[in-house]
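For this depiction, one protein chain was excluded, whereas all remaining protein chains were kept in their positions.
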Amino acid sequence: MDAHTKLKPITPEEEAALAELYADFGTEHLMPLWTQIDDLMPKHPAPKAVPHVWKWSKLYPLAKRSGDLVPVGRGGERRAIGLGNPGLGGRPYISPTLWAAIQYLGPKETAPEHRHSQNAFRFVVEGEGVWTVVNGDPVRMSRGDLLLTPGWNFHGHHNETDKPMAWIDGLDIPFSYQNDVGFFEFGSERVTDYATPRFSRSERLWAHPGLRPLSGLQETASSPIAAYRWEHTDRALTEQLLLEDEGQPATVEQGHAAIRYVNPTNGGDVMPTIRAEFHRLRAGTKTPGRREVGSSVFQVFEGSGAVVLDGKEQRLDVGDLFVVPSWISWSLQAETQFDLFRFSDAPIMERLSFARTHVEDAHR
Amino acid sequence: MDAHTKLKPITPEEEAALAELYADFGTEHLMPLWTQIDDLMPKHPAPKAVPHVWKWSKLYPLAKRSGDLVPVGRGGERRAIGLGNPGLGGRPYISPTLWAAIQYLGPKETAPEHRHSQNAFRFVVEGEGVWTVVNGDPVRMSRGDLLLTPGWNFHGHHNETDKPMAWIDGLDIPFSYQNDVGFFEFGSERVTDYATPRFSRSERLWAHPGLRPLSGLQETASSPIAAYRWEHTDRALTEQLLLEDEGQPATVEQGHAAIRYVNPTNGGDVMPTIRAEFHRLRAGTKTPGRREVGSSVFQVFEGSGAVVLDGKEQRLDVGDLFVVPSWISWSLQAETQFDLFRFSDAPIMERLSFARTHVEDAHR
Amino acid sequence: MDAHTKLKPITPEEEAALAELYADFGTEHLMPLWTQIDDLMPKHPAPKAVPHVWKWSKLYPLAKRSGDLVPVGRGGERRAIGLGNPGLGGRPYISPTLWAAIQYLGPKETAPEHRHSQNAFRFVVEGEGVWTVVNGDPVRMSRGDLLLTPGWNFHGHHNETDKPMAWIDGLDIPFSYQNDVGFFEFGSERVTDYATPRFSRSERLWAHPGLRPLSGLQETASSPIAAYRWEHTDRALTEQLLLEDEGQPATVEQGHAAIRYVNPTNGGDVMPTIRAEFHRLRAGTKTPGRREVGSSVFQVFEGSGAVVLDGKEQRLDVGDLFVVPSWISWSLQAETQFDLFRFSDAPIMERLSFARTHVEDAHR
Partner (left out) sequence: MDAHTKLKPITPEEEAALAELYADFGTEHLMPLWTQIDDLMPKHPAPKAVPHVWKWSKLYPLAKRSGDLVPVGRGGERRAIGLGNPGLGGRPYISPTLWAAIQYLGPKETAPEHRHSQNAFRFVVEGEGVWTVVNGDPVRMSRGDLLLTPGWNFHGHHNETDKPMAWIDGLDIPFSYQNDVGFFEFGSERVTDYATPRFSRSERLWAHPGLRPLSGLQETASSPIAAYRWEHTDRALTEQLLLEDEGQPATVEQGHAAIRYVNPTNGGDVMPTIRAEFHRLRAGTKTPGRREVGSSVFQVFEGSGAVVLDGKEQRLDVGDLFVVPSWISWSLQAETQFDLFRFSDAPIMERLSFARTHVEDAHR
């Protein structure tokens, strides 16, 4: 359908008049809908972002080379390398809403404190020895942990060890940038507390199943839990599969266990713009193709398998990341037991009533 | 103020006319407000229920004698002995809204399955060896555990051991009775599953801090967690006091740690009508006098101390229960470290906007 | 089922021991569940309250006689005559939760100001000339209007005319009394503002469809609209029936239009404990039998017909009131176009998750 063609005038006089009209539109900062509606309002989401896989085997060495060449400190703030969606014209956006990066901190290094409106988390695919200090609360970062830094919390990181450590960061930077919502403030050049406790104060106060401190009865927009530990995630997934073995309802679908990380003050997502989940597939499981409004990023945590993105199968190993743009079909295939961390912009889609999901018929 | 007197007519004729009017009111099932308003609408809550302490040292032996004399089974359903508030005229109500009972199950006994609209929980002050089977899910009952049976869940109990076990039951029976909301259905004469797993399926699915199964994303009126284990409660309270020692905000007030048991699907109370909490006071702590709209029941779990109820101090030992009627001042005094379980009708008061609290000035 | 009988011991020794046990229970303020469970936890709501009809032709003359004999003023506060459910043992309760009364104010009389936790409304079946002053805002009371006095708002009434006026009051007095939630405070002996504006300030600020003042963006527990005017109610019902005539979905069921009065700050009920609705049936309409948890009161506003309460048909004329206790079947039959005001405790039932409805098959 070419609306413009269809609406083309017949006579040269009309053509000239139309050209003049469009010129006058330009002068007055006006643009006709009728020539643009096909692009602006497609039949279904037509993302410029494309599905893409980043191999950890490429990412980690590049992060390491950065560690050798680029200092970390005030100004640059973080040695974080963003994954740029090939479809998004060179912007450091993994999707229109989400930022994903590998962050690398050398032995004994400190990333200085700052805070910003953007919501952030870190997920640790390997390593340990770094503490992130969130509003003065030192939070250990270890393999399999999800660490939150909701908007406007001061935070800095420091590496206590003689070895470097890398992890992934997830933020809503593209969304915030696009919609002009972000504030930013520098904090301390060094982190405010170099203690290295096993558990943060936030966990000690909040990470007890089904219990809430009486001193914290207000609902908060983001989760007060700074660290979601791997041992809990692993146990929850293990139990789901055991329950399935026992014939009990527990998994999302046969062979597919999954948890959502939530804010204990309301049972909802950990932060207003970002959903975080962890998925475990039994070896041999294939999930049906799914299309969802909104974009997601997965990282393989353990095991191997493949993802079929928009019909194209791509092999996945530990650490590999991939992005699923809006309304692109995705399906997972587990070669071994297959563990994947996932984050997405689903809270945006749900809170604004744009969410839709289509699950393809597995039997076709 | 005596409205009736004040309004009394002057002449004998008027008096006769008034008597006739009141008689006609009676015939037509009418009652004047003006003679009753002082009672019906007091200046502040004027509960008929009175503050009262029940000693565990009296309760337990009576429960044991019941165990010897009264069988448990279909019809009587439960060997539960309700605590009747002395002010409530012989009704088995510990307060206008709440039922509290000691329940006793002999060696190898089974209490048959049934379900009802009334919300119920059990709290275990001592002992172990009983499993309560909630909608087919066997739930171990051990010291310090809170076990939920929200409205309309089938449930029965069985004692696996050669020793009796007793615990307390809390329900909203008076509220349900008064307001005509209750349905009741018999289930199996024996419990449907005599397995004795260490953890119920509900815990395995739900009791992971800050994690929610993807198969359970709907908000539910009551908590899906059947058992809140003592080890978690104890750890949460211990951490609060340690954090206080470290100068961090964590406790309700100096020396007073407390948690609320919550529904992980929304962060709110475990059941629509009943709030459950656990309080720990350091030795020597005295809480300020508090008045609250709505009624509460406390049970001492560990330690010793006293409660001041409406100005009268009463000593408390392990297992003792006391009720605080609406707007009666209460204050706790800890001789040793002092652990108390509490339940109340606060969700009713809050959901219906009747909640009010007054904390007395500690320095008066 | 007679649990007590079933559990009766066999030997005289056992009988004596049991009697002693029960005596000791009494001493310790304990009551066994097993002898009481049938009454306490019935198979379905078994209200002590009974369905009952009060005839306006009886009520109004009695109210008038009260006007001649009983002064209105500080102490008695209101010349309100409560409808006492014949099943509720002489208490001035139309149901376990609700109070309904006819209130009568003579020419030029003033009912003094006071406030209380109890939520109140007035509905005017006939007459005009009284203003109720709610927190200083004079609110005209006219035929067909619903006037709100949510908990803790000062209010008094005054009659501007030379004629008496009567209306009905609805409150949650029994619920408040039973659950000890009520506070009460005297205000001015005379109303604070004797102005007689056509519209209250609350209406001028709030009663515009779909519009909210920017100065009032907080959600409030009760509606900020003091008066719901008959002209709006009548028009809404008229439109529903016209839309039905046009084949559009608009009515609850064929021939049955109905509106709920709502709080514009959240779309929910006007007050936390009381629901108010207005129903209009076309002549000839019969509604299917309905059972609901919770109690309702209806008043006929216009037309004539009948109600079938628990299988018993009773004729209704203008002004007649009837109560439907919990789980009692009710069905309306319209002889003429039939207009009824209804109020109920449904918000209590819904907020506490006790609500259930059963609609009988119309074709049986």
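Couple of notes before you dig in:
All chains are identified by letter, namely A, B and C, in their written order; residue positions are counted from 1 within each chain.
Just so it is clear, a residue touches a chain if its C-beta (ideal position, glycine included) is under 8 Å from a C-beta of that chain, and two chains touch if they have at least 3 such contacts.
Keep in mind that what you see is a predicted model, and the values were worked out from it rather than measured.
Of the chains displayed, those contacted by the omitted chain across the entire assembly are A, C.
Within the set C:Leu18, C:Ala46 or C:Leu243, the residue that contacts the chain not displayed is C:Leu243.
Taking the whole complex into account, chain A touches the unshown chain at residues 1-4, 6-7, 9, 14, 17-18, 21, 24-25, 28-37, 40-47, 49, 52, 54, 58-59, 62, 65-66, 68-71, 73, 75-86, 90-92, 96-97, 101, 116-118, 151, 173, 175-185, 221-222, 272-273, 293-295, 325-327, 345, 347-349, 351-354, 356. Panel shows chain C; residues 201, 204-215, 217, 219, 223, 225, 228, 232-233, 235-236, 239-240, 242-243, 246, 248-252, 258-267, 270, 277 of it touch the chain omitted from the view.
Just so we're on the same page, only the chains that are shown with their structure count from here on.
Centroids of chain A and chain B (each the mean of its C-alpha atoms) stand 44 Å apart.
If you average the CA atoms of chain B and of chain C, the two centres end up 29 Å from each other.
Shared interface positions of chain B, i.e. residues touching 2 or more other chains, are not present.
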